[in-house]
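One chain of protein is taken out of this complex; the other chains stay put.
And now, subunit A:
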Amino acid sequence: MAMAASLGGFFLRLATLLCLFQFVQAKTVSYDWNVTWVNANPDGLMERKVIGINGEWPLPIVEVDKGDRLIVNVYNGLGDKDTSVHWHGMFQNGTNGMDGPSMVTQCPIPPGHSFTYNFTINQNGTYWYHCHTGNCYPDGHRQALIVHDKDAYFNEMYDKEYTITMSDWYHELIEDINWIRKANPTGAEPVPQAFLMNDMTSANISVKPGETYLLRLINVGAFVAQYFYIEDHTFKIVEVDGVYTDPTEASILYIAVAQRYTILVEAKNSTEKNYPIVMAADSQLLDTIPSDLQLNITSWLEYNAEAAHPQAVMTVDDVSNLDPIDDMTLVPHDRMELLTDPDVTIDVTVIMQNLGDGAGYAFLNNISYTMPKVPALYTVLSSGNYSTDATIYGEYTQPTVLKKNQVVEIILNNGDTGSHPFHLHGHNFQLVDRAPGYGEHFYDYLDGGPVAYDASNHGDFPQYPMRRDTFILPPQGYFVIRFVADNPGVWFFHCHIDWHLSQGLGMLLIEAPEQIQEQEQVSSQAYDNCRAKDIPFEGNAAANTKDWLDLTGQNKQVDWLPAGFTTKGIVALVFSCVSAFLGMASISMYGATGIESKKVETAAEGENSAARDG
C-alpha cells in the first residue's frame, strides 16, 4: 500500500484510499489454536476434564467483521481424541472442505495433527463454532462466533452488546457415557447434571438505566432447549440465526440447541432492583429429572450491584406452559419472498427404533445415518463423472444429489414423540410450514398418532417466510422448509441434539457436485490427516475406486431386529411341542395301565368272590 501511495497522483491516491478502505473492511483474522484437555468446574459441583483452546476454558469468542477472512490453524493436542471444528451457520461458499463435520467434508484431525480452516465470511450475525467429530462438543468444545456488520439496520438502536451462551452440562466425559446400548432400549438420552449461562451458573449483565442493549443468545448445548425471559422486561428480536428480522416484540423465547436469537433490551429508568434473566430448561426433553438437577438458571440484568439479586420465581409449574414466540411468525428484514414450485422435494420421517443389538437408534425413513468410509466430499472430488450418481455416496448416508440452483423443499415428518432441532449445513432455509406451532398446542399431536404433512391440505404459507439454519420439529408433527441450491457442497442435514446425531438422525445433501469438483481445493494437510488415520480419501462410500457403483463393504447400520419366529424360534417351539406331546403320551400310557390293572383287579376280585362262594 505504501508503494502505491508513493506513486502519487490524485486518482491513484483515491484508488489507494479505496484500496486501504477495502483492506480495513476485509481484514484477515488469524488464530493458532492448540486444542488440549484442561480442567474446569463451571457449575461449582464438580471439576472435570474439558476441551480447552490454548490452555483455556471457556473458549475464546471469535469476533470478526462481515467480509473478513478467518484463518484458524487447529492443532489437536488432546492426545487421545480426534477433533474438527464446524463453523455453525457459515455458508462456506466455495470452501466446503472448511465446514468441519468429520467424514462428511474432512477426515477427523488425529492427535498430533493440524488442520487449517481458512474461509471468508460474507455473512452477519450470531453464530458459533463447535467440534463435529462424534460426540465431542459437549465436552466443552463450543463457543460463540460473532460476525459484526457495520450495515446492520439496528446498529444505531443500542448502546452496548453482550453475548450470552446457554448450555447443558455433563459431569462425565462424553466418551464414558455409554448410552446407546441394550439396557437402554427406549433410547433415553443422558440427562445433564447442570445448566450453564456463559459457562457459569449465573452471570451479571450490567446495565445503565435508560440505555438499550443488544443481547446475542446462543444455545451451545448438546441436548436441552431453553426457555429464556427477563422478568418485567420485554424485548425486540432483531436477528435469528444470522438473518435480520423486523424488530418483533417478545417476552419469552424458546431456544433449541444450536439456535440463536439477537434481541434488543431497553433498560428501565431505575436502579432500584436487579431483574432475573431466567433460563429454564425444557424438562419435557428429559427422560428423568433427578431431584438434584437445577432446571432453572438465574442471571441478572444488573442495574445496581449493591441491590439484591433475587432468584427467579417461576410463574408456571411446568415450563411447557410458558408461551414463547413462534419463530414462524417473524419476518426477515430483507423481505425475501417465498420460494415457489420446488424442483426437488425430499420427504423424510423421523423414527426412533431398536436395531438388532437391542439399542435404540434414530432413523430418517428407515435409514440410520452411518458414516461412509470415505468423507463424502472426497468421494465427490475423486469420482469424476459418477459424482452425480447418489449411489456412490452409500446407502446409509441417505444422500440426495441436488443440481445447481434447484429450489429444494424438505418435508420432515416426526414419527417420534420428542421435538428435534434440525440443522442444515451450508444454508439457511425458509420456514414454510410447521405444525403444531409453539405455544399451548405444541404437544397436541402427542395424544394421537403422528400427523404427516399433507401437500394438498395445509395452512397458508407466509409471503416472506423467516429463514434460519436450525428449526424445531414438533413432537409427532412436521415442518416444511425450502432453499435454493446455490451453494455447491456436501451438506449435512441432521438433528442437532448431539445424542440423536450419534443415533443416526441425519442425511447428506450433495449439492451441485460438478461445481464442487471445479472449485474445491483440498490441502495436502487434509489428506495427511486421512493417511494418519488410515482413512481412504478416494473412492465411493465403500472406498471402492474401481467399480464406483459397487458398495460392497460400505459401513452399514446395525442389522434389523429379527421379527417373530427365526429358525431358533421355530426349533424351540417344535421341541417344546414334541416334549409336551411325549409327556402327555407317557401320562396317557400310565393312565391306560390304570384301566388294565383295574380290569385285572376286578376280574381277580370276581374270581376271589367266586372262589369264596364256591
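As a working rule, contacts are C-beta pairs under 8 Å (C-beta built on N, C-alpha and C of every residue); 3 or more make two chains touch, one makes a residue touch a chain; residues count from 1.
Here, contacts and distances are computed from a predicted model.
Of "WD40 repeat", "Plasma membrane iron permease", "NTF2-related export protein" or "Protein FMC1 homolog", only "Plasma membrane iron permease" is the UniProt protein name of the chain excluded from the display. Interface note for the absent chain: among A:N122, A:N178, A:N366 or A:S586, the touching residue is A:S586. Contact with the chain not shown here comes from a single listed residue; of A:K182, A:K208, A:H441 or A:H458, that residue is A:K182. Residues of subunit A in touch with the missing chain: 182-186, 353-354, 356-358, 360, 561, 563-566, 568-570, 572-573, 575-576, 579-580, 582-584, 586-595, 597-599, 601-602.
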